[in-house]
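One protein chain omitted, others in place.
Moving on to subunit A:
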Amino acid sequence: MQWNKDDIKQYIEVTEYVDTLLIPLMPFTMNMDKQVEKIVVQGELIKIFSSELERRFKGRIFLTPSFTYLSESDKGNGVEQLNKWVEEAMDNPFKHVFFLTFDAQWKKFESKMNGNLLWFPSVQSGDLNSEATKSMIKDQISQVMELIRSYW
């Protein structure tokens, strides 16, 4: 389920079937140094991954709007806010919470997070539209799907 009117209408009717919350973590910066490209690619990948996971598991995954953070910011603060999101979401019957990120900085805070952190190393450069990258991403996504299914 996506954060749009049609999906939410459907979600309200079938809440009990949608037991998995997926929160994509989207890094952002306006600091145009050599890091910026990497951060942008991470963001694009997050979008591709989360929308594809939502498409494949539409009836069971609720995809929230991306949690956007300054890539330099203190992750401790971010964790606090994220846990508030989760707390709020738990009013609905969610059994599983996943955070999706390509940013290794979150890894250190994993134990404080109220949910499972799915961190993956990302392609750092190269063309996201090239056939080779596409098939690699597809492959990665199907592995993530397996991982999520193992929690169900």
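Going forward, a residue touches a chain if its C-beta (ideal position, glycine included) is under 8 Å from a C-beta of that chain, and two chains touch if they have at least 3 such contacts; residues count from 1.
Criterion: contacts and distances are computed from a predicted model.
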| item | value |
| --- | --- |
| Hidden subunit of the complex - UniProt protein name among "ABC transporter permease", "(Fe-S)-binding protein", "Sarcosine oxidase subunit delta" or "Ubiquinol-cytochrome c reductase iron-sulfur subunit" | "Ubiquinol-cytochrome c reductase iron-sulfur subunit" |
| Where the unshown chain meets subunit A, residue by residue | 10, 14, 17-18, 55-60, 145, 149 |
